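Every protein chain but one is kept in place in this view of the complex.
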Amino acid sequence: MYNQIICQICSVVSCKYHFSLSTRSMASKTPVGFIGLGNMGTPMARNLLKNGYPVIATDVFPESCKELQDLGAQVMDTPADVAEKADRIITMLPSSPNVLEVYTGPNGILKKVKKGTLLIDSSTIDPAVSKEMAIAAEKMGAVFMDAPVSGGVGAASMAKLTFMVGGVEEEYHAAQELLTCMGANVVYCGQVGTGQAAKICNNMLLAIGMIGTAETMNLGIRLGLDPKLLAKILNMSSGRCWSSDTYNPVPGVMEGVPSGNNYQGGFGTTLMAKDLGLAQSTATNTKTPIPLGSLAHQIFRVMCSRGYANKDFSSVFQFLREEEGQ
Amino acid sequence: MYNQIICQICSVVSCKYHFSLSTRSMASKTPVGFIGLGNMGTPMARNLLKNGYPVIATDVFPESCKELQDLGAQVMDTPADVAEKADRIITMLPSSPNVLEVYTGPNGILKKVKKGTLLIDSSTIDPAVSKEMAIAAEKMGAVFMDAPVSGGVGAASMAKLTFMVGGVEEEYHAAQELLTCMGANVVYCGQVGTGQAAKICNNMLLAIGMIGTAETMNLGIRLGLDPKLLAKILNMSSGRCWSSDTYNPVPGVMEGVPSGNNYQGGFGTTLMAKDLGLAQSTATNTKTPIPLGSLAHQIFRVMCSRGYANKDFSSVFQFLREEEGQ
Amino acid sequence: MYNQIICQICSVVSCKYHFSLSTRSMASKTPVGFIGLGNMGTPMARNLLKNGYPVIATDVFPESCKELQDLGAQVMDTPADVAEKADRIITMLPSSPNVLEVYTGPNGILKKVKKGTLLIDSSTIDPAVSKEMAIAAEKMGAVFMDAPVSGGVGAASMAKLTFMVGGVEEEYHAAQELLTCMGANVVYCGQVGTGQAAKICNNMLLAIGMIGTAETMNLGIRLGLDPKLLAKILNMSSGRCWSSDTYNPVPGVMEGVPSGNNYQGGFGTTLMAKDLGLAQSTATNTKTPIPLGSLAHQIFRVMCSRGYANKDFSSVFQFLREEEGQ
Partner (left out) sequence: MYNQIICQICSVVSCKYHFSLSTRSMASKTPVGFIGLGNMGTPMARNLLKNGYPVIATDVFPESCKELQDLGAQVMDTPADVAEKADRIITMLPSSPNVLEVYTGPNGILKKVKKGTLLIDSSTIDPAVSKEMAIAAEKMGAVFMDAPVSGGVGAASMAKLTFMVGGVEEEYHAAQELLTCMGANVVYCGQVGTGQAAKICNNMLLAIGMIGTAETMNLGIRLGLDPKLLAKILNMSSGRCWSSDTYNPVPGVMEGVPSGNNYQGGFGTTLMAKDLGLAQSTATNTKTPIPLGSLAHQIFRVMCSRGYANKDFSSVFQFLREEEGQ
């Protein structure tokens, strides 16, 4: 009886489900690697520190590491150096080429990754790249999971992100342990790449709903409806969506949303265009028709070149609206 | 003091607001005219009878009047005949030309309408036609309001329709008195035509949300996501909309919706295409850009000619989906 | 033999085909009415004068008549006055409501039209309105034909317009006699309304081809192709169209087109948006899907509200192109 182990995850004695994880799970509070200290990565890593995890970090721009270093994180020169020291690593990078470089580049993680290392990528990238990374990691005896987030810088600071996780189910609990330090919701989506898929799908529908809401509100106003009243009617009817009831794009309809603040803050049009580019690519690769998603992509793309790149994506209302005096 | 009148609407003595209505309001339970006894009109008129209103009805197809006649309604030959007998008339017709005919045709209502008659049109038509009818009615001393409905045949039978009402505010209470016999919600939208505007706007956003949901679910499934899980993720995120959380178009995701019944019942694609045609026309007339609304219109239009005319509009999921074996 | 008549149209003795027209045809050089003296109407009427036709004109803005009056035209107060004096009348008006007013308004043509008068409407309007006017004219014993033009102000001045004519075939020659004074091509299209239909169809395909060319040229340039070379390749291949080989929207590719002159002159975006609005309406009314035509409409509509209203419609290249420094 003396060798019985109580599972740290589910508290069951000799739990068979989580047993394989126990070595790593028991290693809690051993260092966690963190690569990519941008606007999102820095507050995420800070939350790991707050939860008592030593953090070993790096970024392609050394100055980005300053804040975290002051908070006690150990800063390394390259992803390979991080991989030498940590058996759990989180990456948070802008796009697919950065992920390829950080994992498989000359100073990449996989150059020095230890067997059994858990690699969690929170970047939003093409699911096909996630799958590629998972195969490359597996060859080195490591495990790769994709865990993109929804929620912006504010949610990252307050540990209120939502993580959509793809990867082998057996490793999900180990990932969840870390992700719950940084987010309020962690959802298991299925095999590697499905985290990305869920993120991309949600944002595509969000983009369609936002443009649709902007068009509809604009049309209604032109037809003589009061915008607040129209929003109320939509929200009690079948036109209801997140963009109409939570993030209305018409100035004055709701408080505390970017439309009330000249479309400052929020989720930039350029970021939405990037996510729609991913949706478009995965749809093209899988021969899936996405007529509205595709048109939404084109609209945000045009907006990017007409001065809306850094405004919140709900500024599509402004873009579509007849300007005064014209 | 003996000549004080208690307002039948708000119970205030000598109420100034409703006083002008009092003659008509006091005339409650005097006959109500009803023109247009189709799938929607018949159950609506039935609910008026249930509420104790004598009904004087007519329809271009005499056989459509049979059921209502058996229930005690008086059947007339023409709209003009109805107008001679009733000072409150409700019309429920398929489209703008029918409304024009019933109101301004050679045997139309306005040929014999009495001064002060309240005309309520529950058809879904172009708001410009509603405004035209209002002007024509005013010339005859009558009052016209537009009051299109949302909710289908089931809601009509159970008096659960939503009415969106446009017209002069002073007459709204008088209209509301009748409409509450046939619906669960009655919303005042503003001047004449805004009821139509609200209906059209809601249905346009509904159409966009439905196609968007169908595309998104299809893409997610192709990327390896379980449809129920994907719906759950969308519904807790910013992709959430009525079509994803209340009327999901993917068979097996929800119960009690047309997608679970081979897209039988519900709201036919051909009806959605009609409403989008109205949205398109009003947008064109007001020079309002509606890129997604317009594309949604075209998609439902193509579906109508490819065998989906009578299926529920959520069958767009089936239309977009790669068929097995192809 | 003494009573044989040589047809003035085809020079055949006792021609049966044109005989019914002979009274009016023989009346050549009797006055022609002209209503609508805008940018297009004035040079058109001028060409009638040049060809020896006395012109009796009117316009809603009296000052518009000045130029023609100086050239010898007789100016009347109202369309009805014109109709009293002329048995052939040409109208050139901005849009459907103007046509309705000029023909059926209180001082409209049909108030005083003489039996047998030939009415030719060169406005670009909804074919349904043309049909309506034809029916109204027929009731008064007059004949209505629609004859919209292609070609702009320059073509109008040089009598190089193309007329697309709809109406009863028997009257076509009589119309042709006048139209050839103002245009280089006169095409008979079929029953009333088909002139409008042909015009609308051509302009819809033109709009699609222009946006398509703009997108394609922009994409090619972004992929490293020289724009002149790309235009040359397209024009010898299956991508060839009028917008690529005759009116290329990329500055520097061709000479003598608006793209070489900062999109000044040419065919304004706002006019193209108007024609696409007609295409959209006729498509909606006939339940015809026009996915690209509809999207083209929306794009020009957005351009109108973003500063492109008065630029040539080929400025869509500029609208879609990533701006420098962004």
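The first chain written gets the first letter, and so on, giving A, B and C; residue counts start at 1 in each chain.
Criterion: a contact is a pair of C-beta atoms (placed from the backbone, for glycine too) under 8 Å apart; a residue touches a chain by one contact, two chains touch by 3 or more.
Predicted, not measured: the structure shown is a model, and the values here were computed from it.
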Neighbouring displayed chains - absent chain, whole complex: A, B, C
Selected residue (touches chain absent from view) among A:Arg46, A:His297 or A:Lys311: A:His297
Identified contact with the non-displayed chain, of C:Asn51, C:Ser95 or C:Asn185: C:Asn185
Sole residue of C:Asn218, C:Asn248, C:Thr269 or C:Ser315 that reaches the chain not shown, by the stated touch rule: C:Asn218
Contact residue for the chain not shown (choose from C:Val60, C:Leu100, C:Val153 or C:Leu205): C:Leu205
Residue, one of C:Asp77, C:Glu169 or C:Asp226, that touches the chain absent here: C:Asp226
Residue ranges of chain B at the interface with the undisplayed chain: 295, 302, 304-307, 309, 319-323, 326
Touch residues of chain C, complete complex, unshown partner: 127, 150, 162, 164, 185, 187, 189-191, 193-194, 197-198, 200-206, 208-209, 211-213, 215-220, 222-226, 229-230, 233-234, 236-244, 246-247, 279, 282-283, 286-293, 295-296, 299, 320, 322
Touching residues on chain A - with respect to the absent chain: 273, 277, 280-281, 284, 287-291, 294-295, 297-299, 301-302, 304-305
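Please note the rule applied: only the chains that are shown with their structure count from here on.
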Chain A on chain B, rotation in degrees - Cα superposition, rounded to nearest 5: 180
Approximate Å spacing (C-alpha centroids) for the pair chain A, chain C: 55
Chain B: positions in contact with at least two other chains: 287-291, 295, 299
